[in-house]
Every structure is written in C-alpha cells, then in structure tokens.
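Removed: one protein chain of the complex. Kept in place: all other protein chains.
Chain naming follows the written order as A and B, and within any one chain the residues start at number 1.
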Amino acid sequence: MQIPAPFEYVRASSVDNALALLDRHGPESRVVAGGHSLLPMMKLRLARPDWLIDINDLFELDYLLVDTVPNNGRVLRIGAMTRHTTLLESDDIKRLFPIVIDAERVIADPIVRNRGTIGGSLCQADPAEDLSTVCHVLEGVAVVRGPAGERMLSMAEFHRGPYETAVAQNELLIEVRVPIRDDSGSAYEKVERRIGDWAVAAAGASVTLAADGTISHVAVGLTAVGLDRNVTEVEAVLVGQAPTEQLFVEAGRLTSLACDPLADQRGPVDYKRHLADELTRRVLRAACRRAAASISDITI
Amino acid sequence: MTILEDRPSNPAAGDHDRPIGHGRMQRKEDPRFVRGKGHYVDDIVLPGMLHGAILRAPVAHARLVSIDTTEALAHPKVLAVITGTDLQALGLAWAPTLSMDVQAVLVTDKVRFQGQEVAFVVAEDRYAARDALELIQVEYDVLPPVVDARKAMDPSAPIIRDDLAGRTDNHIFDWEAGDKAETDAVFASADVVVKQEIVYPRVHPAPMETCGAVADFDPIDGRLTLYETTQAPHAHRTLFAMVSGIPEHKIRVVSPDIGGGFGNKVGIYPGYILAVVGSIVTGKPVKWVEDRSENLMSTSFARDYIMQGEIAATKDGKILALRTNVLADHGAFNATAQPTKYPAGFFHIFTGSYDLAAAHCTVTGVYTNKAPGGVAYACSFRVTEAVYLVERMVDILARKLDMDPAELRLKNFIKKEQFPYANKTGWEYDSGDYEPTMRLSMKMAGYDELRREQKEKRERGELMGIGISFFTETVGAGPRKDMDILGLGMADGAELRIHPTGKAVVRISVQSQGQGHETTFAQIVAEEIGIPPEDIDVVHGDTDQTPFGLGTYGSRSTPVSGAAVALVARKVREKARFIAAAMLETRPEDLEWEKGRWFVKGDPSVGKTIAEIAMGAHGTIALPEGIDGNLDAEVTYDPPNLTFPFGAYICVVDVDPGTGHVKVRRFIAVDDCGTRINPMIIEGQIHGGLTDGVGMALMEIIEFDDEGNCLGGSFMDYLLPTAMEVPDWETGFTVTPSPHHPIGAKGVGESATVGSPPAVVNAVVDALAPFGVVHMDMPCTPARVWEAMQGRTRPPV
Partner (left out) sequence: MQISMTINGTFVTHEVEPRVLLVHFIRDDLRLTGTHWGCDTTNCGTCVVLMDGQPVKSCTVLAAMVDGHTITTVEGLANGATLDPVQQGFMEEHGLQCGFCTPGMMLTARALLDHNPHPEPLQIREAISGQICRCTGYATIVRSIQWAAEHPAGAAPETTTSESTEQEVHA
C-alpha cells in the first residue's frame, strides 16, 4: 500500500493556535482538515510537508447559520470545517441554496463526504471541484484570517486558478458567507463517467426573479472546462428578460463559447463545450423553476 | 410452464428442513467472514517477518544503464536490495511464462513496460521498504515504445524482445481454426455480407485484494512455505520447483482466503519469486503485497483484441458463415494463462450458439510495450472475446436485414436435436436447448412491450435501447488428451474420508476465491452419501493437505473438481455397500441405497447408515476380501469433454440525448448451467458477472498514451461499477444437464462475465439507432456515446 513520507504532526486547538503553528513551522507546513485531497497526494509523495497541522478539533469552524452582517445583509455563514455531509443534510441549505444539495450529492461518495470539508474543497481549488463553482455562482465571500486579522475575498479574488488560492501560507480560510436573496432558485448538474468520479463537466446557476417574472439577477458557473470564473457573458443577455427556452439556448451557446476545456480521458474538447451548453440550459431551467416555485404567483 | 422457484428454507431452521445435498443453504464459510475472521495473505504475520517492496520502471521502453543501491542499503531498516544482476547470478533473472515464453523477474537489460519490476527492497517494516525505494538511483536510456498493436509489425517498429535470439520483429504467433476455403466459398455466394471492426479493449480483473505473498524459506531443512494469492496452488508449486531448483516435496504452497481472483491470480508474478528470493537471502520470512497501482499496471490484464468480423447470411436471415482476423496485443511478454495448444485460448468457439455452414478465424499475437497477460477476468480462456464478436455481428446483421435481433437469433440457433453438436472449428457442444431459454428471457423482459415502449419513446426523441445476447460458454478445461498447461494435464483430484463417527472431510485441488467451495463441494458429497453438508469439512488451498490438480479458473471447479468429488463420494458409497453387507451378514448385491443408508432389499428396516458403516469399517468386524479398514477413497478426474453452459441476456438502457450518459434500467439473465447445486451461490456468481459486464461495457479500460504511460493505473481512472450503476438483476434459469458430467453440472462462474458485455453494448447501439449508429466500441462512456451520436465512432485503441 502507498504510504506518505515522514512528517511531524501537531493538532491545533483553536484558530489562533493553528495560525501560530503555521507561522512557527513555516512554508513546509500544511493544514489538514478532512484530508481527502491532501493525504492521497502525500501517499503518492507528490506532497511532502514537514509538518502537518490537524485542524479537525476546530469545532468553532463547524457551523451553519443564517445571520445579518454589515454590508452583506442576510447571509448564510458556513464555517470552513463544515463537512460535506452536514451541508447535504441541512434544511437551511435545502431551502435557500438547492444548488449546494445538487452538487453535494455528486461530490465523491457518502463516506468521503463524512470527512471532507467545504474549506478543504475550496482551498484545494481543483479545477474539477464542484463547490468552488457553487460558491462562485452564489457569489460567496471567503473570510480568511491571518496574523494581520481577517480579510474578505470575493470568490474571484479567492480563487486564483487551478490549485491556487489567495490564502497565504500563514492564513486560514475560516468561513464562507453566501448572500441570501429572496425569490431565487439555483441548480447544479454534473456529468461524470461514474458516480463519485470528478466531473467531465458541470454547470451551476443561480437566478433571482423580479415581481414581473423577469430575471433580475443571474450567475452561471462551470466546472472542469477551463473557466474559473462565472460566465459573465450570459448575464447581460438574461437580466431583464422573461425566462424562456429560447433565452436558455442563447445562454448555453454563449457559455460554450466562453469555456476553454482540454481534451483528456473524460472526453474531447467539443464534447465538453457541448456539455457546457447543454448543462447551462438545464441548470438555468431548473434554477428558474425553483425561483418561480418560491414565488407562488409566478409559473413558468 | 413457468414457475417461481421455491426457496428451500434456512439450514438453521432445524434438521428436518436442511438440504441433504443440493439446494439453497447458507454458506459454511460465511461465519468467519462476517466476523472479520477471514484469513488473507496480508493478515499473515510470521515471527521475524520482513517486508518487501518493488521498485518499478517509470517508463515503457528503456535500456537500463545503471542501478545504484548504496543509499538504500544504508537505510537503517533495510536488509537487502536485490537487482536483476543479483538474480542473474542465481539463474533467476528470467522465469518461464504459462505460454512458453520467458518474462524478466527483474530488469537486467531493458525495461519493456511501464511498471516493470526493477529492484526489490527487503526491510524491517513496510514503511521502511517503501521509503528505501526512493533511495535507489536508476539511470535509463529511454527508447521509443511500441504502443499501438496495429503498428507493432511495421518494419520500422522497435524490436521489444531483443533478449530472444534471432528476434527481428514483434510477432509472437499466427494461429487459425476452421476451414478457410470452405468459408470463403460460402461468403462468395452469400446474399448478404456485413463487416465490422470490433475492438475488445484492455481491461483488468482488479480483485479487491491485490496480489501478494509471504515466503518462508527454512535454510536448515531447505523447505519453502509460500503463502500466496493464487488460484492454482498445485500448479504454482510444480512451477516453483521447476524454476527454483527447490525439490517439489520441499515446497508447500498455501492459498488462504483469497479476496477475489477473476483470473488475476493464476499466473506467477515476479513479486512472488522475489519474496522467495528475499527469504532465501535474508533467512527470514518475507511478505510482499502490491499496492493497487502495481496491481493494475503490472499484473494480468485481459482482452486487447482487435477483431475484423464478417458475417454471411441469406437475405431472409439464415446465417451461413462467420470469419474473423484478430490482432492480439499480448504486451511485452507472452504470459497468457491458457492451455498450451491454444495461443488464442478458446476463442475459436466464436461461432457461438448458431448452426453455421462454415467458419474461419485467424489470430496474430504481437508484442507491445505494455504489461503482459491477456487471459484473465473471468474470460473462460477468451470465450468473452468470441461471444462479444458473434453477438455484435448478429446484431449488426439484424440491422442490415431489418430483422428483430431476437427473431434472427431464434431462427439460427443450434436445435435441441443437433446435440451433441460439432461446430465448424472443432468443438463438440455437449448439450443444449436454446430456444426455451431465449423465450423465457423474452417473457421475463416483456420483450414485445419493451419494443412498443421504445417505438413511442423514439417518436418523442428519447433514447431507449434493448440489447440481447445469447451466449454459449465452453468451460471445464479440460481433457488431458487435448489440454495441458506447460505439460500438466488439466485434471483434478479429490480425497474423501468418512471418520468413524460419520463425519467427513473432503480434500480438493481447486481453490476458492469467493465461489463458496466449502459449501458447494460439501453439498455434492452430501447428495451422494447422504450426510448433512455441515458434517463435511472441505479442505482446499494447501498443497500439503490436498491432492494434485490444476486449480480454479475458467469456470472449471464444478465441471472438473465437482465431478471428482461426486465420483469419490460414489466410490465411498460403493465401498460402504461391501462393509454394510459384512455387517449385516448379507451379500452386497442384496443391498439397496437410499440417501445415507444401505438396507436389505425388501426389508427396509434392516440397514446401516453411513455413520454406522464408517464405525464398522474402523471397528472389529471381519471385512470382506480386498476391503481395507476405512471408509476413504480418492480419485483423479480427467474430464471427457468440456461443458457448454449457455444463457439468454436482455439489457434495457436509457441514454440521455443531451449528455450521452447511459443508464442500465433493467437486466434480465436466464442461465442454463446444467444441474444446479446451490441456487443461492449460482445466483451470486451470475450477479457478479453481470456487474463485470456493465463495467466493461460502460467504463472499464486500461489505456496508454503515446509514450506508453498507463492511464488506468488507479481506481481514480480504472472505474469499476458501484451499486448505483447496476440495476436489481432479474434472473431465471433452465436446466439442461451435461450428459458426460457425473451430476450433470456445467459450471457457471464466468457465464455472466462472458455473456453480458454484448447485451449492454447491443442495447446502447440499439438506443443510438436513430443516429445511424451501427456499432460502437466499449467502453460506452458519456463522451464516446456522444461522439457516436455525432457520427464519430472511434476505436478505443
């Protein structure tokens, strides 16, 4: 069996303690949460930290709460140590952000989801990682704490590219804040070779409807197709319009043009572009349907 | 008549309900497994045991320039580092394969596939052994690899096997079966001929337990005890004796509980030999267990056949002939595990279940820079490839003729009265009655209703497919007049002892990897001599404890060893008759048998049970002349022919037109494996094989890039089906006993793995018919299905 190279292990007792440990042990130290991204890399000896700082005791970061915060209004605050299973089983999430449920159902498998955390997923920043897209689409804010205090980063600021985030070596992602919008719906759909596999491609969308049934706010994001930002190209087309199949088709077309996938064992470029198109249409349809369902007098 | 099978009640329910013999009963091996008390190779710990790890080549083709082991040897926990040079000095650098080739145990001259064994570290614990691998410095001179089998015979292709004297190309063998001239003549005059290239890509058996061994060489008495993940302990012992020079009586091979085999654990891998060498060198027991990547990248793969198929028929759907030319990729060493005479295994049963006027096949084997193997993964010696070819070709013909694929099959089956049936490539099918089996599967599926539903869905743009496969297996290898492996005839032995108190032990030469031998073989004995299965201990997997035989693979346990067990029980029963006669002071011919007891004809109250007879045999009564004082017997069974199980499978799939994702909605499997011993175990064997079929059809593949890097080297990329990809199987059965098997059983272990892949692929292709798709190769991944919908079907290799 594959075995990691030797390292020293220390368990952090609090966020401050974790930050102090990161500071003390320097660049060759790594934080481990669920460990389901890092430990396999260590077993392959592609990652060889000298120090592993275990933050599983930071129960202070395992929470989900609806809150009102200055400048953000009503938000759902998700502690970085919240496990995937907790997200999947949360009634608040089910009600507010069905996109998270859609995504969580297809992230790895139920047992991995018992260990894996939202913070770990976002910090790994794998281009095929589903929650990154979800947080982009929901326009989440990453709360990062370091020796100099806390900073708030938009997902675009947080997520710098494949496997790269703005979290410095001596910082910790501690929370994701997701703004709560009324009259909204969201959805995520992924194509995978088999359950539990990384995405061939996936798409997520969040839609807010105005009182007249037109789209007042929309975000579309993609997974595993070479685009680590929201597909801003579609927003101008969709906002202010009544949701129609024709509109979704146009959004899908624009999305497939915006993405930049690579061919691999999961499929050729044109297939992935096609999926960007197809899945965008599907998630917009579902998100609009869900938004409409939250407003009783609008049906589409 | 169709009836639901009564499920016999639970064996724990009381003596009166227990099956004495054939019937559903819980497995005797399960109590230890559910308690976590199974005993697998990696569970073995011997005093002073060391751990081995193998350094493997990172590239596919390279000359070995140098190996520096200094740093590794300096590791405080490392006891030995063995290289190819060390093995050369012992004459062990190369070992014979099961196909008359040789394979490097450790590289001496050249790396020939990625993942090949380069050096072996022996250390105090498994962590240190792994650490030390990083301390070995190896210099390679990288060579261009041969990855595409189609280019292996190009004059410009690099020569892989320059170790073989006089070798100037990558050709291994040409082989043919059937009459070419006759076949060509039938094709020339046929109304309809269709052709199709059909690729069965490289897949891997991937049992959940990887391969491993614990070698314990005692330098004082020169005795080697080798605990191994092997499906064939006796064959391994003989081969080890031939290779190592350790005399065979000084070698004990033990195959403990095995975590799945599927053909992966038939061959002798370098790791086993290295564990032995490690133990000899250090004087201590050495354990070696491979990791998953090592398993997928270096041990026996399966298939890798590129088949050019052609089928000829009349315009009203009478199939006349089949022919094919096959290019077989055998990897860097010809190490396929199969009977010596058959370099393409039993592929020449590719005429399938149909009565043909002519058939001809050629198979060309080539070397490539890939792991060796080819015969594995429940393939029944390449009947998988044969069934896949014929069942795809029949479907393609049905499309061409615009005939229903079920109707086309029914029209062309070998008829019941034609059995025993001699096909055009040299097989004699023992028994069969195909139409009722096919009809039952169609009835269970609601075939006509499914076709109606499909028609409606097509009108709405929905993609639903119905796929049929009708397979005939050939298993139970095999008659010694025809078959051997490296000169060893493919027979199996059995020994049965009835203890004085009437309890029994039966020792068999085959080895279970989950098939339930401890139960099935006890049931066979129980049926024959009438004592309860729980009173019969089945001993297997230890060469010191069991008679010689060739092991478990190719669905041969029940057809061969099962026959041996039935016959040894009958031998005991007959001996018991003589002893009972002596005890009852009558003549043997005056006794009559009922299950478990000999009694006096006409006076059933006077008789002796097997237990009484066993006590009598060991007791003090005067025994008849020539009868010795025990109730024991032994036999070695040489099967007169193979057995030919068959089955009808129907698969229903739904394809997402927007993504190409395939969902297997239903799978109906009707199997005929002759006499059924334990229906529960049979059903389990079939379920597992169907899952293999869905896996191969939809997701499993070992691919390589242009540099020869293996792209399927972990379970992240070698995808196996989970509970979410497979339906709740719908199984049924018919019973057509084998006329030559003592109890009529035919074997079932590999039927479903052999029969199911074409059903799934036929269903996918059927679903894609509106796009004009006539054929697509496995695996039917979402991307490949979508490409097929765009008119871009492409071979996977």
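Everything that follows uses one rule, which is that contacts are C-beta pairs under 8 Å (C-beta built on N, C-alpha and C of every residue); 3 or more make two chains touch, one makes a residue touch a chain.
Small disclaimer: the values here were computed from a predicted structure and weren't measured.
Student: Kindly state which of the options B:Asp329, B:Glu683, B:Glu750 or B:Asp766 is in contact with the chain not pictured.
Tutor: The single option touching the absent chain is B:Glu683.
Student: Among the options B:Pro58, B:Pro144, B:Gly259 or B:Gly658, which residue touches the chain absent from this view?
Tutor: B:Gly259
Student: Touching the absent chain: which residues on chain A qualify?
Tutor: Against the missing chain, chain A presents residues 1-9, 11, 32, 35-36, 39-40, 43, 52, 54, 56, 85, 108-112, 114-115, 195-196.
Student: Can you name the residues of chain B that touch the chain not displayed here?
Tutor: 1-5, 7, 9-10, 12-14, 17, 26-27, 29-40, 42-43, 45, 126-127, 206-210, 257-260, 262, 291-293, 436-437, 439-440, 444, 513-516, 670, 679-681, 683-684, 686-692, 714-716, 720-724, 726, 728-735
The rule is short, and it goes like this: only the chains that are shown with their structure count from here on.
Student: For the complex, which residues does chain A have touching chain B?
Tutor: Against chain B, the touching part of chain A is residues 1-3, 5-6, 45, 109, 191, 193-198, 200, 265-268, 271, 274-275, 278-279, 282.
Student: Could you list, by residue number, the parts of chain B that touch chain A in their complex?
Tutor: 126-127, 130-131, 134, 289, 291, 293, 658-661, 698-699, 703, 711, 716-717, 719, 721-722, 724-725, 781-783, 786-787
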